[in-house]
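A single protein chain has been omitted; all remaining protein chains appear in their positions.
Every chain is named by a letter (A, B and C) in the order it is written, and numbering of its residues begins at 1.
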Amino acid sequence: MTFDFSTAMAGARFSNPILTASGCAGSGKELSQFFPLSELGAIVTKSIMVKPRSGRATPRMAETPSGMLNSIGLQGPGIDQFLENDIPWLKEQGVKIVISIAGESVEDYAVLARKVRGVAGITALEVNISCPNVENRGQVFACNPTTAREAISAVRRNIGGEVPIIAKLTPDVTDITEIAREVVDAGADGLALINTLLGMVIDTNTMFPKLSQKTGGLSGPAIRPVAVRAIYQVHAALPDTPILGMGGVASGRDAFELVLAGASAVSVGTATFGNPAAAMVIKQELEEICIQRGFVNFRDAIGFAHRAEGGDGE
Amino acid sequence: MTFDFSTAMAGARFSNPILTASGCAGSGKELSQFFPLSELGAIVTKSIMVKPRSGRATPRMAETPSGMLNSIGLQGPGIDQFLENDIPWLKEQGVKIVISIAGESVEDYAVLARKVRGVAGITALEVNISCPNVENRGQVFACNPTTAREAISAVRRNIGGEVPIIAKLTPDVTDITEIAREVVDAGADGLALINTLLGMVIDTNTMFPKLSQKTGGLSGPAIRPVAVRAIYQVHAALPDTPILGMGGVASGRDAFELVLAGASAVSVGTATFGNPAAAMVIKQELEEICIQRGFVNFRDAIGFAHRAEGGDGE
Amino acid sequence: MDFPTINPKAQQFDAEVLSNKRVGSYNHMVFSVDEIASYARPGNFVAISVGGPGTSMVLRRAFAIYRATVKPDGQGLLELVIAPFGNGSTWLANRQVGDLVNMVAPLGTAFGIPTEPVRALLVGGGYGSAPLFALAEVLKARGCRVDMVLGASSAAKIYAPLEGKRSVSSLTITTDDGSAGTHGRVSDVIPGIIASSNIEIIYSCGPMAMLSAITNISKERGIMHQCSVEESMACGIGVCMTCVLPVEGEDGVVRMTRTCIDGPVMDGSKVIWTKSREIPDGVWGK
Partner (left out) sequence: MDFPTINPKAQQFDAEVLSNKRVGSYNHMVFSVDEIASYARPGNFVAISVGGPGTSMVLRRAFAIYRATVKPDGQGLLELVIAPFGNGSTWLANRQVGDLVNMVAPLGTAFGIPTEPVRALLVGGGYGSAPLFALAEVLKARGCRVDMVLGASSAAKIYAPLEGKRSVSSLTITTDDGSAGTHGRVSDVIPGIIASSNIEIIYSCGPMAMLSAITNISKERGIMHQCSVEESMACGIGVCMTCVLPVEGEDGVVRMTRTCIDGPVMDGSKVIWTKSREIPDGVWGK
C-alpha cells in the first residue's frame, strides 16, 4: 500500500504537509537554488503590508540558546509591487502559494484582502494578526479577542468565498483558545500556530538591548514545547478547525510531534537558516516516520496524541 | 576599591545576589555537599503548601532543546512538617532563608502566611501564585489580575510587617506589567520573574504527551529571552519595585543580563541540575563581570540597560 | 530528623577517558579518577554532563558503575557500559581517549551485601547487567553462590564480558528474539533457577517492567529482592524531584520517593509497581 502524504486545510489541498514559514523563505527564488519549490506542500510568503516598508534598523537579530530573536519589522515592497513581481515568478515554479498579509489597522486588512481576491491561483491566505495595531496603542491584534475578531472579520468580508483564511496567532496571550475561538467565529477557516514569542537579549558588552527595537520575536527549537502545547490545546478546543503548525521544527521527528498534537500541515521557519534544504529533509523524515508508525494516510496522524490512553504498557 | 556585591530587595539584604530558585534546591541539604549554603545570597525553598502533597505521577520531566519541562506538582510535606524539619537545619547553616508558599485557594495563602509569620529568622516570603486556583476552574492565580490580587492581599493581611513579600509571576499572560501592578498594589514588596512557561512534549514513540499531566513548565536557557523581556518590561513600568530575576541563568553572563534588565538578585534553577555547583560558578563569574565593567557597587548595575543610549559607537 | 540525603562520598570532578571499546551494542568506557573510585559500591551510579560547550542538552545523564578499582599506584578507574541511544549517550560514546568529561560520583544507594554466605540470583536486562558483575565479585568474596540471568531483546544487547562471567556459578541468557540463549524473557527462567539453586536473594537491574515481574516472583516465594530502578533523572542529586517512585517507608506510609537518593537500589517489595502516569491510591499527600 502506498502512503498518502497529502493533506488539506479548509479546502486548500497540499501534496504534502511541509510548508515554509512566513518570513523565512525570502521571495522563494533564493531557496529554489537548493530544491525545486514545487516539492513543498506550499510556500508561505513573507507577510506583506499595504505600503512599502523599510522594516526595523539593525541589529535585527540575536542568536539565543536553541533559538533566535528577530525584529525584521515586516520589511517588504507593499502589496502592489509584491503581486506584480513576486507572485508571477512563484506561479511559474508550480508551487502552491499561501499569501501572508499583515496590517496596522482593520482597514489595512480589508484592503489587503480585496487586493488578494483579484489574484488567481492563490491557495490560501494566512492572516498575520500578530502585528501592532496603530489605532489601539500599538497593542498586537492577536493579543485581544476584539481586535483579533475585527481583523479577521475585515478579511472575511473582503476576500470572497474562494480562498481559505488561516489566522496566525501569537502564543503571548493568557488563553490562546479564547483568541482561537474568536477568530474562527469571525470567519477564519484555519489557524496558524504559533508566531514568535516576545523576547529580549541584552548585549553584556554594550549593556544595552542587542536589537535596535529592544524586543524581538523568539523562534527556533527553544519554543517548540510552547508550540506543541498551543496546538494541542487549540486542537482539543476546536477539533474541526485545521491547524498549520509551526515553531521550532528542525527534523521530521519535530514535525511529527506537531502533527500528533493536531497540526494538519507544518511550516518550517528558523531551521531553513541553519540548513537551506531543511524543508526537504524534514519532509522526507516525516514521511518515513509516518510509514514506520504504521500510518497509511498522513491525515490519520493529525491529532493522534489526543486519542484515549490505552492500558497497555503505554 | 573593593567591590560591594551585596544587594537588597524591599528591606531584605543579601550578601550577594545569587539565590537558588524555588523547587530547584531540594531541602538544601543535598546541595550543601557541593558548597556551603552560606555562600548563597539566600536559599529559596521549594514552594510549600498547607497539606502534604504527593505531586504528579511520573514521567514528570522531559528534556527539551536548551531546556526542560517539569510537572512535579509541588510535592512536599506540607507547611507544618516543613517548618519543623527543614527550617531548623537551614538556620544552622547560616544561610538566609526565603520561604516559598503556594496555595490552591485564597484561604490557603492566608493560612500559610500566618504560619510563616510565627517563625523567626525568615528573610523574605516568595509567594508562588502560578498555581491553579481550585475555586476558579483551576485557572492559575497569576493569570488573572483579580485572583492574583486576592492571593497577595491575603498574604499581606496575614504576614505582618516584618517579612517582605515577593510575588512570583508567570510569563504566560498577555501583559505581565498589568499583573505586576496589581500585585504591587495589593501589597507585594517585590516581584519574582519568571516562573516556567507552559509547554508540552509529545513522545513520538508512544505518540502520547510525554508527561503524565500532559503539560509542564518550561525552564532553562531556552526561556531566558522571555525572562529578560519580562524583567525589562516590569522594571520599566515599576522602577521602584525590586525584582528577583530568574529563567535560564546558567552563567555569570546570563545573570548579568538579567541584572542589566532590572533584577536586583538572581535565582538559579535548572542550571543546578546540570551542575550542582552552578550557583557558585555563576556567583563568581557575575562578580568578575561586574568588576570588569567598572562597577564598584553591584547595585549600580541593576537596570543599567534602561539608561538612555549614548551617541558613542554604541 | 535525619532526612535522606545524597551519597556522602559524592563529588564533582573531570575524568579523563582512558579507553572506549565497542562491545556488541554497547561502549565499554574506562575513566581515570582519583581515590573516589574506592568509595564506589556496586549499585552506585555516576551523573555525567553531556554535549560539550554550546550544547542544547541541559541535564546530566546517569550511568551505573560497571566497575570501580584503585590501582596500586593510587589511580582510580571507573568503568561504565554505555548504550548509545539518544543525543546524550551517543555524545558520550563518541568521546575519545584523552577527552575529559564532567562527573558527579558516586551517587545513590548500593546493593546490600548479606553478612552470611547466601545463594544469590543476579538478574540483568540489557545494560542492566553493568552493575551486577562487580556485585557478583563482592558476593563471591563473601562466600555466596551466585547465579546470573541476563536478558535482552537480542544477542548484541547482552553485555556479559568474559572476566565478568568468571565470578558467577551459572549464567543463563534469554533473548526476546531467540538470537542467543533461551527464547523468551528473564521471568520465564527465573522460577526454575530459584527452585534448582535454592535462591535466597535476588538482585536485579533493568527495565521497570522486568523489575516489577521479578518482584511478583520473589514476593510469591518470600525471597528478598533488591532491584536497581531506572526513572528519568534530571539532576541525580536529589534536588529536582523528577525521579520519584511510590515506595513504602519504614513507617508503612507510601511516599513518592526519589530514586536518585533512596535508590537506585531499592527493596522491590516496598515499591508500588503501578502503571506509571498514575499516583496509586493511598500515597501520602495524594
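Criterion: a contact is a pair of C-beta atoms (placed from the backbone, for glycine too) under 8 Å apart; a residue touches a chain by one contact, two chains touch by 3 or more.
Computed from a predicted model, the values in this text were never measured in an experiment.
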Options A:70, A:170, A:241 or A:267, residue touching the unrepresented chain: A:70
Residue, one of A:56, A:91, A:114 or A:181, that touches the chain absent here: A:56
Touch criterion as defined above, residue of C:54, C:222 or C:252 at the omitted chain: C:54
Residues belonging to chain A that touch the chain removed from view: 23-27, 29-31, 33-34, 46, 51-63, 65-68, 70, 72, 75-78, 84-86, 212, 220-221, 250, 270-277
Contact set of chain C toward the excluded chain (per top definition): 50-51, 53-57, 87-88, 90-91
Missing-chain contacts mapped onto chain B: 65-66, 221, 309, 311, 313-314
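The rule is short, and it goes like this: only the chains that are shown with their structure count from here on.
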Innermost chain by mean C-alpha position: B
Relative to chain C, chain with the most remote C-alpha centre: A
Gap in Å, rounded to a whole number, between the CA centres of chain C and chain A: 46
Centroid distance [mean C-alpha coordinates] between chain B and chain A, Å: 33
Shared-contact residues (touching 2 or more other chains) in chain A: 65-66, 221, 309, 314
Multi-chain contact sites of chain C, meaning residues that touch two or more partners: 56, 277
